[in-house]
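The complex appears here without one of its protein chains, the remainder shown in place.
Let's turn to chain A:
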Amino acid sequence: MSHADPLASATVAPVATAAPVPRAQPGAFGRLLRSELRLVLGRRRNVVLLSGLGAVPLLLGLVVFLTRDSAMSGQGPGFIGRVTENGLFLVVASVFVCLPFLLPLTVGIASGDAIAGEASAGTLRYLLVTPVARARLLVVKAAGALTFVAAAVLAIAVVGLVAGAVLFGLRDVVLLSGDTVPLASGALRVAGIVAYVGLSMTGLVAVGLFFSTLTEVPVGAMAATVVVAIVSGVLDTLPALDAIRPGLLTHHWLDFAELLRIAPDWGVVAGGLGVQLAWVVVFGSLAWARFTTADVSS
């Protein structure tokens, strides 16, 4: 696929639309990636967002801890009822609580801002002035967004683990089937859940990245990404759409519970990750096609 025809955008700075493919300098990619990660993880609003997500398990743990002797003890959606017995479940419960909205919001902010944020700040064309291929810049931006999402999931998990251990203690893990497994293997399962949830966000990151290449308004791309996750969740509740539901972005998100069954069916886990891979492939290539051919005027 070729780059945009310079004649089509004669009014904009030639350097932005143009482009002989820059020759890569040794180490340039690594430097670009490092600077992107420093930018993403150091940006104040991102740090605030991470702290906010980290506060969720803390808040959840404190509420459960303070009400543990009241009549409301052991009540609540998902895994909250199990938290009092085993602090390890605070990780699972927190992830469960953040999954429907807070994590998609985080993904939206991270990926929607990736390209559109640079465009709106007017820095995108300067990035392209430096000898860096657009595809490579896209990969770096994707890596930055993925890193931030991973950091968000890890923040929830680590705070959940520490708060759970302090407030409730860690014990052997009672699975959904009622069987008990040793703490070490239970912790491994919970680590698997955190990894699965993190990987479940990759499809949405690709969607957000694609939206981000369409617009110069980062808020638009962020909102559109969150809307995709919510609409997907709504469509998933309609029985009339049975045929397409298994392919929906959000359909397999709760399949992380598979890792808490006595004999996890790895086919289910692989199926969920496969759907994410499909979304990554489709929307990643769309983002690539759009970004490598678009006129960048700001």
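In this text, a contact is a pair of C-beta atoms (placed from the backbone, for glycine too) under 8 Å apart; a residue touches a chain by one contact, two chains touch by 3 or more; residues count from 1.
To be clear about the criterion, contacts and distances are computed from a predicted model.
J.: For the chain that's not shown, choose its UniProt protein name out of "YfiR family protein", "MucB/RseB N-terminal domain-containing protein", "Cobalt transport protein CbiQ" or "Extracellular solute-binding protein".
T.: "MucB/RseB N-terminal domain-containing protein"
J.: Check the options A:Ala121, A:Ala184 or A:Val281 and report the residue that touches the missing chain.
T.: Residue touching the chain left out of view: A:Val281.
J.: So that we can see where the missing chain sits, which residues of chain A does it touch?
T.: Against the missing chain, chain A presents residues 1, 71, 74-79, 81-82, 85, 96, 171-172, 174, 176-180, 237, 239, 247, 254, 257, 261-263, 265, 267, 274, 278, 281-282, 284-286, 288-289.
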